[in-house]
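Step one of this worksheet: look at the structure below.
Some chains omitted; the rest stay in position.
Note that the chains take the letters A and B in the order they are written out, and that residue 1 is the start of every chain.
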Amino acid sequence: MLSGRFAINVLVLLRRNPLLWLLAFVPLVFVGRAFEPEAHTLLFVLSVLAIVPLAALLSRATESVAVKTGDAFGGLLNATLGNLTELVIALTALRAGQIMLVKASIAGAIVTNSLFMLGGSFLLGGLKHHVQEFNVAAARLQAVQLFLATIVLLVPSALSAGESAETAAFTQTLSVYLGILLIVTYGLGLLFSLKTHRELFGSAAHAETEEAPWPLGAALATLAGVTVVVALVSEIFVESVQEAALTFGMSQAFVGFIVVALVGGAAEMASAFSGARKNRLDLSVGIALGSAVQIALFVAPVLVLASYAIAPSPMNLQFWPGAVVMMLIATLTASLVSNTGRAAWFTGVLVLAVYLIFAITLYLLPPSTQ
Amino acid sequence: MLSGRFAINVLVLLRRNPLLWLLAFVPLVFVGRAFEPEAHTLLFVLSVLAIVPLAALLSRATESVAVKTGDAFGGLLNATLGNLTELVIALTALRAGQIMLVKASIAGAIVTNSLFMLGGSFLLGGLKHHVQEFNVAAARLQAVQLFLATIVLLVPSALSAGESAETAAFTQTLSVYLGILLIVTYGLGLLFSLKTHRELFGSAAHAETEEAPWPLGAALATLAGVTVVVALVSEIFVESVQEAALTFGMSQAFVGFIVVALVGGAAEMASAFSGARKNRLDLSVGIALGSAVQIALFVAPVLVLASYAIAPSPMNLQFWPGAVVMMLIATLTASLVSNTGRAAWFTGVLVLAVYLIFAITLYLLPPSTQ
């Protein structure tokens, strides 16, 4: 009977969440790879279409486990697995030695969350509601966290300009120390938001649970199973992305920055945009900024440390100067915009214009300057 | 009788607005050029003195047309023609192929509006009133717009560091896309401030109409006639500026950045400073930030697109790194200062000190580093 109720639940979910119809592409990817292993462009498109609904499922399962296991541990889970899709894709790329793609996807996830998700929420919310107010105290705290987290992440890029072997060793050592510092900071941040000051973050934590949560067993099974499927699809994605980029005339930077970030974050974006339409901009701002903070403080250092175990060569935290500029602009923009506590549609247009010009630039970028 | 009332109006205007006595220099410029075409320094000084009152007349005529034609179209006019003098000077320089001067005047207008006009308003207002408060919501919205507009404008400079032919083509293509994006954004901004959210900008729009507006015919005639005269004087200005700069020991960057911006913006500065003295700092902040936004979102892209039609070679949006730094600092300063919602004289001193050090730097700059 439990599985019967679960099946009904899945049907309800499919009806409410059109993204999930895309799940049909998951088997298609594997079929495609078995029969047409050289059709890179097709495999790329199929894998993108398959990852989006898987990410949505992961996010729903994480949430259900979080609700069932209670506040503190549930919050921890939500906070840690919120960017699980991005993490799995990046780990797959790391194993394949595609360090440029990994770095571009870290930078892109921060920029996409700060600009596209925030700007889109302001625009979509603003088209429906004249002026939207949001809790400026919580938004400022998160914006300051995002700004500081990005700064810390960018220190090696800002300070090690040279190209000598001495500088490379220095950057690598610094990246490891930094990774440890970031993870410790992230842990303290969880202590702060889940334990000592959880009342400040209250509204965002419980906001998404409108639908009945799944039973714990089903949710855990989904979490584990879908993670494995995402890992398998990511492998096809990472294999095909290079060739597909050539076909579409996209630069490598564009793929990592824009495509991976949009694909990996689709589920969160759907939540943020839907919150904005319901005039719950607190929720949208919380998802956008919180997710960007998590990339900077948790995903990035985990990838640096994991690179020692799984990558052909270790990864450092030195980013291409253009990516540094974009990350700084994105987080500074998010800080300034959040600081006002009010939004209207044109604020969204301006934030999206910054994102759009970044995307155009990356698309046009000649290969030599990346 | 209409023209009789208009003549009286002009007399009243002359008495109230001492700037207009400088109109006497307009015929002098043309006489000077006819008889002493090689007296560059003299022609430079005369043309500067002639442009200032012409700009004031343009601004007054625009305003009168705006009042007569009603809110929406009038607002559009005010917003589009507010920097008409700067635009005409820059178009003249563009036709003469002086692209460095055009770029310097764009950057200089943003910096001068953000720092000199804002700082001067704070200082002059603060010397008369102890602490001045201004509408922080409107100021923040405009400051965020200015910051984002500047960021968008600076993306090509920040991201195309190289000097190769490939990079040059990339920068040129990017500048055109960017120009289109900026103009579309500007159009949406007008829709926002004049139509969907005009109540947010209400106070600034109607603030300047203390004097009776001119009759529509006279205002339109003035607008058209004075624009032509400004264009003619600008030609003399652009011809003479190089030689005059050598005589005065000013670098080219100084002329574009400081002299053109101060000359072109003199009329707006007079309004902003007078508003501050009357303790209407909302008005001053609105003029300063609004005018800077307009340069970034409207004047700059119009010049890029126009360069394809009228300039010997197309213009891109890649600025000299020093100009990028100055624009970023200026708009960040304006954002931070506006964000407080209060001003006192020392805030003005600090903002002016930043402007002064920029001016000193540009004056001293050795030619090789420009």
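Note that in this section a contact is a pair of C-beta atoms (placed from the backbone, for glycine too) under 8 Å apart; a residue touches a chain by one contact, two chains touch by 3 or more.
Quick caveat, the model's predicted, so the values are computed rather than measured.
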Please give the number of copies in the complete assembly; 2 of them are in place here.
3
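Methods note: only the chains that are shown with their structure count from here on.
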Which whole number of Å gives the spacing of the CA centres of subunit A and subunit B?
41
Enumerate the contact residues on subunit B facing subunit A in the complex.
137, 140-141, 143-145, 147-149, 151-152, 155-156, 158-162, 164, 166-167, 169-170, 173-174, 177-178, 181-182, 185, 188-189, 192-193, 196-197, 200, 335, 339
Could you please specify the touching residues of subunit A with respect to subunit B in the complex?
130-131, 321-322, 325, 329, 333, 336-337, 339-340, 342, 344-347, 349-351, 353-354, 356-358, 360-361, 364-366, 368-369
